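With one protein chain held back, the other chains of the complex are shown just where they sit.
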Amino acid sequence: MKTEAILRLQAYLDNEVSSADARQIASWIARDAEAKALYEELKATKDLLNAENELAVTLPESHDFYWSKIQRAIDKAEQEPVQRHSPRPWWIRLLAPVAGAAVLGVFVLTSVSFNGITGHYKEVSETDNSITFYSPEQKMTVVWIPSGNEEIVASADESDD
Amino acid sequence: MAQKPEYSTAEDPTLVKLAQKGDMVAFEQLVARHRDKIYARAFSMLRNEDDATDLSQEAWVKGWQRLHQFQGDASFATWMTRIVINLCLDQLRKLKRVRADSIDQMDDESGGVERQMPIINPNPTERLERGELRQRIDRALNQLSYEHRTVLVLHEFEELEYKMIAKQMGCSIGTVMSRLFYARRKMASLLASLKREELR
Partner (left out) sequence: MRRAIFLPWFCLLMFLAAAAPVRATTELNMSATLIWGTDEEKPNDPKIKPVSPEVAKRLKGIFKWKYYFIVKTESAGLAEKAVKKFVLSDKCTVEVRNDVKTYQAKLFGETKLLKTIDQPVKVGEDTVLAGDDKNSTAWFVILTPVAGK
């Protein structure tokens, strides 16, 4: 079978052909055993590959941890454009960082008082980019110190050295 | 004083409207609700937990930044899925530039080897329970190249048309059709061989 014919057969399976072409291809399948066999194989595979048969995977991290990293990235991205903007009155430039800090402060306070969804607070350090959050389920306050701040603290696997 | 919304029971359109006004708590609820789906799509394309976690987080950040663009034509989950798919495709393109692509080049330039593969009798997965079936499909998907797995994921699981897949993958419709054809034939062969392995 020629490549073009085979791909038309597949396009027919995927409803990507016109009605006129669809009638032609259906007729071809009906009279050609090889075309029919190939069509049935493609159809069987297509029928298997649907959302119901897709393996469900879940995020391998807790929501708190996952969300804290997203939030940190959002905060960082939102602060950067304020500093890079082109000429504005000097007093605006003076206010911007202050305003930015105020917004961050309001955000942190809001999170603490509002309690968000899971009852935890979040804080992103402006000095060392560490992230602090509380997990009420595990009764733990976590301070995540991103790598790059300093050398690793310890390696239990001494054979790596 | 306006009543605070009940985030956990609010529907997505309500949360999106709140988030569009800057309500980060509403956005967090959307993340909590759809994080597994977005992560799963990234993982299905990248097949690496760390990369999928990183890219799905990046997708959420972009989602927040582009919320004003969301018009509600599709569901919020679908909109977010498109964002993470685009990020994964960018990542795969970068990987392709870096790694030796010999196998994938062979696949793309196979000269039609997929036309020579014997027809597989359908139903290599009959009598399998749903869980086993999913595992077997996943194992077979894992053995495809990035390009072939991507085109299958976008067409079969995301139900995108050829034209949209071509646009997202940055290739012609003809290439999409060839890759899809090869991927399907390869999957049929892999599923059949996985069945034979299990029967031994």
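As written, the chains take the letters A and B, and residue 1 is the first residue of each chain.
Everything below uses one rule, namely that contacts are C-beta pairs under 8 Å (C-beta built on N, C-alpha and C of every residue); 3 or more make two chains touch, one makes a residue touch a chain.
From a predicted model like this one, the values you see are computed outputs, not experimental measurements.
Touch with the chain that is not drawn comes from one residue among A:Thr3, A:Asn53, A:Gln79 or A:Ser135, which is A:Ser135.
Not every partner is drawn; the one left out touches chain A at residues 60-62, 64-65, 128, 130, 132, 135, 137-147, 149-160.
What we mean here is this: only the chains that are shown with their structure count from here on.
One finds 11 Å separating the Cα centroids of chain A and chain B. Considering their complex, residues 1, 3, 6-7, 10-11, 14, 16, 34, 37-38, 40-46, 48-61, 63, 66-67, 69-71, 73-74, 77, 107, 110-111, 114, 116-117 of chain A touch chain B. Interface residues of chain B facing chain A in the complex, by the touch rule stated above, are 7-8, 24-25, 28-29, 31-32, 35-36, 39-40, 43-44, 49, 53, 56-58, 60-61, 64-65, 112, 115, 119-123, 125, 130, 133-135, 137-138, 152, 155-157, 161-162, 174, 177-178, 180-181, 184-185, 187-188, 191.
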